[in-house]
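There's a structure below that I have some questions on.
What you see is the complex with one protein chain gone and the rest in place.
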Amino acid sequence: MAKETAAERLDVTPHEGTHDHAGHHLCMPEESRKRAARRLAIARGHLESIRRSLEDPDVYCVDVLRQLKAVQGALDGAASVVLRGHLEAHVATAATRGDEKELVDELMEVFKYT
Amino acid sequence: MAKETAAERLDVTPHEGTHDHAGHHLCMPEESRKRAARRLAIARGHLESIRRSLEDPDVYCVDVLRQLKAVQGALDGAASVVLRGHLEAHVATAATRGDEKELVDELMEVFKYT
Amino acid sequence: MAKETAAERLDVTPHEGTHDHAGHHLCMPEESRKRAARRLAIARGHLESIRRSLEDPDVYCVDVLRQLKAVQGALDGAASVVLRGHLEAHVATAATRGDEKELVDELMEVFKYT
Partner (left out) sequence: MAKETAAERLDVTPHEGTHDHAGHHLCMPEESRKRAARRLAIARGHLESIRRSLEDPDVYCVDVLRQLKAVQGALDGAASVVLRGHLEAHVATAATRGDEKELVDELMEVFKYT
C-alpha cells in the first residue's frame, strides 16, 4: 500500500488536523480522499437544491423528508469511503505501529458505541 | 392553525411538488419551512468546509468521520423540524379530511418501516 | 375503525400503562398488538440463540454482529407495526379529540428528534 509510505512520514510538521499516533503521522489514503470529496460535492449540490425547494410555499413536507433521506444516504456513502480507507490504511496496520488502543478508542467513539 | 387555511386552498394549480390528498392541497407550515431552510443553509456550509478539508493531503480520516457525523446530526435536526410540522399540520388532522391511509402510508415509507 | 370505539372508552379505570389524553383513553389497536407480540416472540428466540452461541469459545465476532443486526431488524419491524397502528388509530384522529400537541410531542420524543 503506497499510501502507507505517505502516511508514515515522520518529518511532517504537525498542525491542526494532522494526527500523530505513537510518533507516526497518519493521513488519509489519496484515493479515499478524492472519492469522498467527489461524493460530498454531489451531496452539497443536492442539499442546496432542497434548500431552494423550501422557498416554494407549495413544497410538500414528505417530499422534503424523502430528499433529506437521499442526502443522508449520500453522506453515509461518503463516510463509508473514508471508513474503509481508514480501516485498510491505519486500523489493520495498528499492531505494526503499536497504536491499537488509540485507534480503536477513537473509532468506537465515532461509532457512538459505549 | 393558520397554516391549515393555506394548506387547504383547493383552487391551487397542481404542479411538481404539490400534493393533493382527497382533494385537499397540503403544504408545509411556513414556520417549519423557514426554520428547515435556515438549518439546511448551515449544514451546506459545514459540508462545503468538509469537502475543502479533503483537499489537504494531511487531513485525518477520523476527523472527517466526526465532521460528517455532525452534519448528519444537523440534517436530522432539519428533518425533525419538517416532520413535526407535518405531524401537526397534516397527520393530526387527517381524520377530518379523510386521507389517513395515504398520509400514514407515505410516512411509514419515509421511516423505512415495512 | 372498530378499535377506536375501544380506544375511546371513557369509563376505564386508569392504571399503569394506560394513557388518557384530553379525557380519552387510547389503547393499541388489537391487530397491531397481536402482530407485534408475535414478532417479539420470534426476536426473543433469535436473541436467546445468539446468547447461547456466545457460550462457544470458537464463536466468531462478525457472525455475532451479523446475528445482532438481524435481531435489530426484527425489532424495527415490530416497532413499525406498533407505530403504524398508533398513527392510524391515534395520531390521524388527534384533531377530532384535541390532543394533537400531546401526541406529536411524545412521538417526536420517541423519534429522538428535537
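Letters A, B and C name the chains as they come in the text, with residue numbers starting at 1 for each one.
Note that a contact is a pair of C-beta atoms (placed from the backbone, for glycine too) under 8 Å apart; a residue touches a chain by one contact, two chains touch by 3 or more.
Source: prediction; values computed, not measured.
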Among shown chains, those touching the left-out chain: A, C
Chain not shown, touching residues in subunit A: 76-77, 79-80, 83-84, 87-88, 91-96, 100-101, 103-104, 107-108, 111, 113-114
Interface with the undisplayed chain - residues on subunit C: 6, 12, 15, 17-19, 25-28, 30, 32-34, 36-37, 40-41, 43-44, 47-48, 50-51, 53-66, 68-69, 71-72, 75-76, 78-79, 82-83, 85-86, 89-90, 106-107, 110, 112
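Basically, only the chains that are shown with their structure count from here on.
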Averaged-CA centre spacing for the pair subunit C and subunit A, given as whole angstrom: 34
Chain centre separation in whole Å, for subunit B relative to subunit A (CA means): 24
Sites on subunit A at which at least two other chains make contact: none
